[in-house]
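Worksheet: one structure, shown below.
All protein chains of the complex are present and in place, except for one that has been dropped.
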Amino acid sequence: MIEEKLESLGILLPTPPKPAGSYIPVVRTGNLVFVSGQIPMKDGQVQFKGQVPTTISVEDAQKAARLCIINVLAQLKVELGTLDKISRIVRVSGFVNSSSEFYEQPKIINTASDLLFEIFGERAKHSRIAVGVASLPLNSAVEIDLIAETT
Amino acid sequence: MIEEKLESLGILLPTPPKPAGSYIPVVRTGNLVFVSGQIPMKDGQVQFKGQVPTTISVEDAQKAARLCIINVLAQLKVELGTLDKISRIVRVSGFVNSSSEFYEQPKIINTASDLLFEIFGERAKHSRIAVGVASLPLNSAVEIDLIAETT
Partner (left out) sequence: MIEEKLESLGILLPTPPKPAGSYIPVVRTGNLVFVSGQIPMKDGQVQFKGQVPTTISVEDAQKAARLCIINVLAQLKVELGTLDKISRIVRVSGFVNSSSEFYEQPKIINTASDLLFEIFGERAKHSRIAVGVASLPLNSAVEIDLIAETT
């Protein structure tokens, strides 16, 4: 049970943030679910803002990536009822608010990937992109979206 | 009928722009259609160029996003014959040519999302990403690509 795994990791899924725009958090088509880009929002506030490494550190951006994934999972739980319906994480896209001299986007998005492995084990084995972008909504340090396969 | 809806909104779908490269505008696989990134091209010219907000305003970038979606729909109409075959908008990806201090990408891509809702109603409920990028083809202010589900 994924929910028990989350509990054992001390992760409490929040009420997920509302979309910052005219769209919805999750769309299902066939047995794929597309999760909208999640930012490091908690209690209605972006917790990790800025550009790596000029105005936010790598360590804090890693925490941002972790929070993005927790929001992804919170959105999926609301949509699916239980995360046990997820048979595979298919794709993770990680966008890091980066200076043009910062080249360690994988180090930041790894925090997201690692958390998925901790939670989902083999089912977490995903493909991924990681890129550095000029800016992100609400000055978020990281934005992550995900495609999963459901049973 | 989506075509009647477009007419009532005063939207005339143009002959869609040709790809600015060696690819095609729309690919179908199973019941998904992938539309290539569309830029705010009209009559063979990019109508809205520049970086938000330094060389183009938020308002004009919103017009750019709207034009991108009109081009997406024009491409889909050519491919599908009729937009009535679209059962669901699955994913919208919005790339905004942004300065590193511009954080309102959602405000710009909302114009695209809102237009989809006006046209497709419930079927428009899509997942979305919105990011700020360093630059776009032909200095476009916005690029939007889309995945839809067909009947």
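Here the chain labels run A and B in written order, and each chain numbers its own residues starting at 1.
In the analysis below, contacts are C-beta pairs under 8 Å (C-beta built on N, C-alpha and C of every residue); 3 or more make two chains touch, one makes a residue touch a chain.
Keep in mind it's a predicted model, so treat the numbers as computed, not measured.
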**Among B:I56, B:A74 or B:V133, residue touching the chain not depicted** = B:V133
**Item:** In chain B, positions touching the absent partner
**Value:** 19-27, 29-30, 34-37, 51, 93, 95, 97, 100, 133-139, 143, 145
**Asked** What residues on chain A make contact with the chain left out of this view?
**Response** 30-32, 88, 90-92, 98-107, 109-110, 113-114, 117, 125-134, 147, 149
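One rule holds in what follows: only the chains that are shown with their structure count from here on.
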**Item:** Distance between the centres, which are taken as Cα means, of chain B and chain A, whole angstrom
**Value:** 24
